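Dropping a structure here in structure tokens format, bear with me for questions.
Shown here: the complex without one of its protein chains, the others still in place.
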Amino acid sequence: MSVTTKNEVLLQADKLTRRFGGLVANQDISVTLERQMIHVLLGPNGAGKSTCINMLSGDLPPSEGRIHYLGRDITALTAAQRSQVGIGRSYQRTNIFPQFTVLENVRLAAQSRRQQPWRLFSKAMEQKWALEKARACIEEAGLGKRVDWVSGVLSHGEQRQLEIAMVLATDAQVLLLDEPLAGMGSEESASMVEVLKRLRQTRGILLVEHDMDAVFAVADMITVMVNGQLLECGPPAQIKASVAVQQAYLGTEDSFHV
Amino acid sequence: MNANASLIPKLVALAIVACVPLSGESFYIEMVGKVLVMAIFAMSLDLLVGFTGLVSFGHAAYFGIAAYAVAILSPEYEAASLWYVLPASVGLSALAAFVIGLFVLRTKGIYFIMVTLAFAQMAYFIFHDTPLGGGSDGKYLNNKPSASIFGWEPFDLTNEVHMFYFVLAVLVLVYLFLARVLQSPFGRVLVGIKSNEHRMQSLGYYTFRYKLGAFTLAGALGGLAGFLYAVLSGFVTPELLSWHESGNVLLMVILGGMGNLAGAIAGAFAFEAMREIFADITKYWQLLMGGVIVAVVLFLPGGLAGVPGRIKRALQGGDAK
Partner (left out) sequence: MDFASFLIQTLNSLQYGLLLFLVASGLTLVFGIMGIINLAHGSFYMIGAYLAFVLTSATGSLVLAVVLGIPLALAFGAFLEWALFSHLYKRDHLEQVLLTYGLILIFEQLRSLLVGDDVHGVAIPAFLDASIQLTEVMSYPVYRLAISAICIVLAVALYYLIQRTRLGMMIRAGNDDRGMVEALGININMIYRVVFALGVALAALAGMLAAPISSVFPNMGSHVLIISFVIVVIGGIGSVWGALVAALIVGFADTFGKVLVPELSGIVVYVVMAVVLLWRPEGILKKG
């Protein structure tokens, strides 16, 4: 950790370890995420990146280690509780409500911030605040042209944008994005990179990504994982220059992971 | 939603059913009345199975609890007040659903199916074995509840025509109520849970609470149907809580196309019609019914999941954007 900035620390994970039976999927992984920063989690398949993001989002309880959000220990919180404090995530496999329209997907996400389940006789579609917020988030994610489309028929790239709009609608300060560029064409990819840069201005983003060009285009900080272990953490220039990373990942990938 | 296109066939169907008492035949009035009760029951289950994605195989328990509650709460030699026994029995079913929901909603999938069935069986034994329920013979409701309010009697449930229209009115109210609930923020969350509960959690919804709310509401409305059944038929037996009843109402929901309130009503009519027709053909009607069920599952390509959509589109006469 060579770079220190004045930015507010949003998320801090200390020595997260996760075991599945005898298998250690993550060992002593520590990650810090600051506001206005994109922190990329890098590593070959099976390195444990998804496990790590699942522990941060609350989908998977860590075997050991603590997680703090704005200084508060959130290790014991469920995924829903973490969403309520301000941590949002997208999934590696697109995870939307395909039969709903784009607007309804995002409106449902917005509604989660002001839940009034006892109001059985009010119409969801007449809640102006949620609709307005949903439209704003759809716009912010670059999906303004598709508001009324049934989300199941969107292109793959658009569905990834929709996921981001949903996360935004939950007022998330921390965005945990699991491969948002996967399966995208170069044009879609480039526009998503722009979206990410824009989102960074007010939030912190933790990104799992394989697309190297994109990674080095947006990353402020990179953590490299191999076989569930933390190999190196630093700004892009340091990672590019690192001999260990070269050997373990960038160069001789095939010979490394079994 | 194309409201006009879907409204007209519904109103026509309602008008036809409303004409049944004009026949003056007690047999038909009571038979159709019972089907209407089952239709209310099917709608209540559809809230769970079709809209929330919770396959409950023990829904007869809430039907039976309220039915027994009327019989037990009514004094032997005089009529109880409708305005006391109705909320009391429905409330008891809701309470039972709430408590059982606390247990069963901790489970998912196959577990949920088995555990709802097991708790319903527990309720069955409570009425079957304890003095509370009068054993396997059940219990008679000697006097139907009286609707009188301070001496004024708006309708008389001992009159079969009044009773029929009372049931029909409740059915319409339950339909309108559920349709409205499903458009509320609460209802939208339930549909989201059915589609992808995990995603709802990661969006910050405490889905357990919503599912418990839906389970309790469905239990209350199932109880409402059970209440009507007891008043209509005048007696209750433990068989009302049996798992065959739970299975039959599930069939009605599926026949009508899950996730469709009008479909649940149609499913109840279709089920009873099938039962009547098969029983006419042979006394071994269960064989035909079983065969039809097996064939439907085996030979509907893509499973039953495609059927509700098709029925929905056919019923609504256009796409529901």
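Every chain is named by a letter (A and B) in the order it is written, and numbering of its residues begins at 1.
Keep in mind that, in the parts below, a residue touches a chain if its C-beta (ideal position, glycine included) is under 8 Å from a C-beta of that chain, and two chains touch if they have at least 3 such contacts.
What you are looking at is a predicted structure, and each value in this text was computed from that prediction instead of being measured.
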item	value
Omitted chain - touching chains that are shown	B
Residue of B:74, B:121 or B:237 in touch with the missing chain, whole complex considered	B:121
Contacts of chain B with the absent chain, listed as residue ranges	49, 55, 57, 103-104, 106-107, 109-111, 113-115, 117-119, 121-122, 124-126, 128-131, 243, 247, 250-251, 254, 284, 286-287, 289-294, 296-298, 303-305
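Everything below uses one rule, namely that only the chains that are shown with their structure count from here on.
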item	value
For chain A paired with chain B, centre-to-centre distance based on mean C-alpha positions, whole Å	43
Touching residues (chain side chain B, partner chain A) in the complex	180-181, 183-189, 192, 195-196, 198-207, 209-210, 213, 321
Chain B-facing residues of chain A, complex	57, 59, 78-80, 83-84, 88-89, 91, 95-101, 104, 108-109, 111-113, 115-125, 127, 148, 150, 166, 170
